[in-house]
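Excluded from the complex is one protein chain; the other protein chains are retained at their positions.
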Amino acid sequence: GCAAQTASEPSASTEASAETSASASAEESASSEANAPEDVEMVPVDSEYARVDMVNKEPEKPLRLAFLSLQNNAFFDLVAQGAELGKQLMAEHNVTVDYIVMGDTMDAQTVNTAMDAAIVQQYDGIIVTPFSVGTEAYIDKAVDAGIPVITLYGESTEPSKRMLFIGQDAYSAGKIVGEYVADKYPEGGKYGIVTGVFGVEVFEGRNSGFKDGLAKNGAKWEEVGIMESGDSADKVYSITKDYLTANPDLKAVYVSSGGNYGASKAIEEKGLSDQVISAGHDEVPDNLEYVADGQMVVISQDTMGVAVSSLIYMYNYLVGGVEPESDVIPSNSFMIDKDNVSDYL
Amino acid sequence: MDAEVKETKRMSPLKKAASVNEFGILIALIVLCVVLGLANPVFFTFGNAMNVLRQITLVAIMAVGEAFIIITGGIDLSVGSTMTLSGIMMAFFVASGVDPTAALVLTLGVGLLCGLCNSLLIVKLNLNAFITTLATMNIIKGFAYLVTGGLPIKFDSYINFIGNGTIGGADGVPVSVIIMFAVIIVGHILLNRTVFGKKVFAVGGNERSAKLSGIRTERVKYTVYSIAGALCALAGAICVCNLSIADNSSGSGMEMDVIAAVVIGGASLSGGKGSIVGVLIGAAIMGVLKNGFVLLKFSTYWQMITLGAVIIVAVVLDGIRNRKI
Amino acid sequence: MDAEVKETKRMSPLKKAASVNEFGILIALIVLCVVLGLANPVFFTFGNAMNVLRQITLVAIMAVGEAFIIITGGIDLSVGSTMTLSGIMMAFFVASGVDPTAALVLTLGVGLLCGLCNSLLIVKLNLNAFITTLATMNIIKGFAYLVTGGLPIKFDSYINFIGNGTIGGADGVPVSVIIMFAVIIVGHILLNRTVFGKKVFAVGGNERSAKLSGIRTERVKYTVYSIAGALCALAGAICVCNLSIADNSSGSGMEMDVIAAVVIGGASLSGGKGSIVGVLIGAAIMGVLKNGFVLLKFSTYWQMITLGAVIIVAVVLDGIRNRKI
Partner (left out) sequence: MDQDMLIELKNVSKHFPGVKALQDVNLQVKKGEVHAILGENGAGKSTIMNIMFGTYPQTEGKIFWKGKEVRFRTPLDAQNMGIGMVHQENSLFPFLDVQNNIFMGHYPASGAMIKRDEVKRKTVELLEELHLEHIRPGTTVADLGMADKQLIEIAKALSQHPDFIMFDEPTAALTNKETAILMDIIRDLKQKGVGIVYVSHRLNEIFKLADTVTILRDGQHVVTGPVGDFDNDKVVQYMVGRQLDDQMHSLKKNAKHGPEDKTILEVRSLSKKGAFEDVSFELKKGEVLGFAGLVGAGRSEILEAIFGYEPADSGEIFVEGKKMNMVHPQVATEAGLGLIPEERKVKGLFLELSVRDNINIATIRECKTGTLVNRKKEIERAEQSVKQLNIKTPTVEKAIINLSGGNQQKAILSRWLLAKPKILMLDEPTHGIDVGAKAEIYSIIDNLTKEGVSVILVSSELPELLLLSDRIAIMYHGKMTGIVERSELNDDAQEVIMRYATGQG
């Protein structure tokens, strides 16, 4: 396998991806320094998922934080687990965390509805997983109402007034995957893309990042198609079958949506596991099994770590006035393949 | 329809209310609000009420147009796509240097045109409305994609107030909510008090009888689909103005919410029956629910189960009233 | 319906073909295939044909059930959710130690129960089928989440062959395709050759008349919704067996594909008309199209626009034939 890579510069312009291959490991990047004012003491947190130190100070009054998330697949289950750990941590410091499921569809409307409701309830801070474009106005609204906002995992390329984004930039993440594939097949070849829903920014970003990443070594790559799966593994499976039938010399299937295992399944059935790689996103359990079998590679985004750390960043800001070291903190993104998958199982 | 008002002149106020078509779902809405208010007092704040109202604007505006279509016995599944395309066109026009007000007018024209195309296909080729608009839903979405290439278009101009402006200070009444009420009122009058509205009911009630009564049924259809298209464009414009950005996913999946609002509001999918006030209540029920899910921290599964259960209760209540008459 | 077969005995073979109900869309399908085959010879390979067939299995199997419902004048939007829940229950049963064959039977029971609940709500509470199944779509999806908590369930057992097995070597005919054809044939016979099938047409043709003809219309409805539910469960089981994993997103959005297949296949959403062979052709048209997009490397927007256009052409062709009669 290839060295693990970190996606940085999320939400920056698309050219920023050049600096994304800095090597790091999960342990090294944990506990980064925050810009603490002189009088505030920062102490490490006793959690393997904390990526930042916490101010050593208790809040003057009880605090209420809203953690707005979605729920429609295994990824969000990891988010929920992370948020639960964070919630327990916060509870020790007189902070209540409300984990709120906004809905099951990843669209601006759903997020905005939830933002509105959180603002009305006057939380002290909001942590949200916006993903879609069109949520910026509502994030700004919260900030204008005096509520700091931290966004997680995915946000659009449009600017907003959020204090901090922790996570992967869709483009950069896609690019890392593309580079991984480019390194695996230096001679180039054909690839197909399975996207979630046409026109949704996360998918579009990942897809264009992937294409740019493939160009890394200057080899010639040919795209044989981009098809919509609506996150259904069965559709991913069908589309992959079609790709393989039409292009027996295919090298890679990039699944930027959920349901990646459908692709691996189709490749396996065609008996092409040695020739074709299925590449996708997220360290969810159903993917990792295929990764362990060597039939898939995925890019992780330190899902639980991001959730826990976001709460600490918010605490630091609200209690100690400590602002994050940057307004964009890349999550630890690694390519997981069968060589390093044991770290995640 | 308004017909029953007369009949109830001699009744007690309670009976009178109960005989209004929208009574059943109104009760459902009120009960829902009371329950939510008791569970979380924030629900009854002015700010939250405005939130709920603003959240239902898009669905309610589109549902007014859909109601007209459904009352004629048709259906339009392409409303979401039309909204998306219109919003994108609006941003595209302005980005190409068109004056925002002119762009808004053009945008309404785009929506109207989408609706008109739907109705031309349905009438001229004598096609089923469901399958036709299922097809145009894809086609219109495709065109929207063609315009943007999948990338969002920024939108910032003086006209944004129709989406994000408020009247009476920052915490006042959103302009979009006022537009929604205007649409509802005009729609209600158009449907119940004008010759055109009568024709809409007639076409849905029995198309052949309508034709034999001297009604140009095709024209009625062209008109309702065009109105619906223009209203989708209005919703698209409001959406874009509110979010200051136009993208390809804004309207996707909306058709189900829109149709649900119309049907919960008492319309019959076989035509000849429906109400604009009902549409508002139907949209409000769904809006209040979604708001409530967040306020009460429902998990996804309970959100889904509750949404389904409330829809059923609402239509059951609607049915009970209808059976009484 | 089969009635015409008799009447056409004296006609020329061409006229005879043209008078078959499914003629229009069959032509559409054939033309589509020829065009694709010319554009990319891979299309006509055995392997590709099997791909297309397997891809339409789920939709086609569910569409058979949906066709029965639509012919009675109903509709079921919850088919996708029912498929999801059933697949999950199957995996859940096996994970809980139930024998896979017994689990399959139980799973069909789960689907049947979902359908039965739909019909009980519709019949007993006298509700509109569209809105009822829109509600149960959410409720069933909610239950599916409740079972899994959102996590996929691994599924690996001897019964997986119904999803991923093939007959005649690894590149042979998939078992699921054989199951699909069996469902189509049984469905066709049930609809056209049995007393029950005639009752289905009668209920959709004129429910009042059906009652007056001594048909227990409610029982017909219970039966069609239950059949449809069981077929969704079968589809769910096949899907899970194929992918060796059950998750919450497998059936979502499928209802539109399923309904489209039925309607393209010549059914009328107002009931009383429809064909199972048509369902197969309808599903095949959409399957072939999606396959064609891959073979011909269509760009995103042209995929959507073409899909829409082909649907319209198919129903236009269907309409031309119908007007002739």
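For clarity, chains are labelled A, B and C in written order, and residue numbers in each chain start from 1.
Note that contacts are C-beta pairs under 8 Å (C-beta built on N, C-alpha and C of every residue); 3 or more make two chains touch, one makes a residue touch a chain.
Source: prediction; values computed, not measured.
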Touch partners, limited to displayed chains, of the chain removed from view: B, C
Candidates C:A210, C:A261, C:V277 or C:M304 - the one touching the absent chain: C:A210
Given B:G74, B:G272 or B:G292, the one touching the chain that is not displayed: B:G272
Where the missing chain touches chain C, by residue: 1-4, 6-7, 193-196, 198-199, 201-202, 205-206, 208-216, 272-273, 325
Contact set of chain B toward the excluded chain (per top definition): 1-7, 189, 193-195, 197-199, 201-202, 205-206, 208-216, 268, 272-273, 324-325
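The rule is short, and it goes like this: only the chains that are shown with their structure count from here on.
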Computed distance of Cα centres, chain B from chain A, in Å: 35
Interface hub residues of chain B, defined as touching at least two other chains: 141, 145, 150, 299-300, 303-304
Numbers and ranges of chain A residues touching at least 2 other chains: 71-72, 198
Chain A - residues contacting chain B, complex: 71-72, 98-105, 107-109, 112-114, 116-121, 132-137, 156, 158, 197-201, 204
In the complex with chain C, residue positions of chain B that touch it: 121, 125-128, 130-132, 134-139, 141-143, 145-146, 150, 256, 259-260, 263-264, 268-270, 299-305, 307-309, 311-312, 315-316, 319, 323
Touching residues on chain C, where the partner in the complex is chain A: 40, 42, 45, 47-48, 51, 54-55, 58, 145, 149-152, 154, 164, 170, 239, 242-245, 247-253, 290-291, 293-295, 297-300, 303-304
